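All protein chains but one are shown at their positions in the complex.
Right, chain A next:
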Amino acid sequence: MEDRHVSLAHGNGGSYMRELIETVFARHLSNPLLDVQADAAALPPMDGVIMITTDGFTVQPLEFPGGTIGSLAVHGTVNDLAVSGARPCYLTLNAFIEEGFDMAQLERIVASLASAARETNVAVVAGDTKVLPRGQGGGLYLAATGVGVRPPNLELGLDRVKPGDLILVSGPVGDHGVAVMLAREQFGLSGELLSDAASVLPLTQALVPLPGLHFMRDPTRGGLATVLHEICRATGLETRLNQAAVPVRDQVASVCEMLGYDPFYLACEGRVVAVVESPQASEALARLQALPQGCQAAIIGSVNHGRPHVVLETELGGERILDELEDDPLPRIC
């Protein structure tokens, strides 16, 4: 009877491994540039500035409402290129599989990875798999490298952020963080709330033509607040967030309220934070809102002269400094 679990033999370079690659990975990911026999992939010449990024994925659980670690690997990598102003073209993929991993789940994950790649129009051109002994690796880790091209004249970066700029977000924050947490802890509320994991390429491409666009970032780990901290640290300027203006889904807000989390620190996997010169902010907003993924986009804050703090203007007129994310924040109210 066929064993439907990954064994150490699948990683030893022999026939099991070839079979795993061919039946699972190559079958789903096949494209003209992917040659599983070759040591390296040859890419055609590209027009523009070549951008490259790399990322590792260790999300738990591996499958969550709205995505899997496979689709997340594609979206995460593609989004890093997209917010740099690039069009993603190619990916490479590393899979670290734990011995005993369910083959059917692996198939599902690779299939979702493949469909995410197809939808975002990127080809997986090289890859590798390793099998780790039981007890290591949390089931499956993925690592991906992405290659894209950016128009040569496009200048985006923290060094372009100026006082007076406005800050936009393309949609509600915290969906991914809450969806994954609920799924991980098996709270039984999963299914109602989906991760926002998606490619942000349509959003970034809508903004890129605006000369007043200064900076974009996808608020992943550490969420919106962490992106604002990066802006403060790099520019020495203050960022201000208008609490009432930041879109947060009711369900995310109520879970956060109950469990004591702050949605501004929770990860998103399909949102863009953009810093735009004030006169073009409404145009930028209109462009985001014209896209289905950006219908809840909002202008949420501003960059100002002042101490490099992230300041939250509360709905009651108070001001609160949002600190940098800590691993395991302790209550401070005595």
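General remarks:
Basically, contacts are C-beta pairs under 8 Å (C-beta built on N, C-alpha and C of every residue); 3 or more make two chains touch, one makes a residue touch a chain; residues count from 1.
Quick note on the criterion: contacts and distances are computed from a predicted model.
A chain of this complex does not appear here, and its UniProt-recorded name among "Carbamoyltransferase HypF", "Carbon monoxide dehydrogenase, small subunit", "ABC transporter permease" or "3-oxoacyl-[acyl-carrier-protein] reductase" is "Carbamoyltransferase HypF".
Between the chain not shown and the residues A:E19, A:D128 or A:D323, the one that touches is A:D323. The residue touching the chain not shown here, chosen from A:G13, A:P152, A:P292 or A:P331, is A:P331.
Listed here are the chain A residues that touch the chain not shown: 185, 187-189, 255, 257-261, 306-307, 309, 311, 316-321, 323, 326, 329-334.
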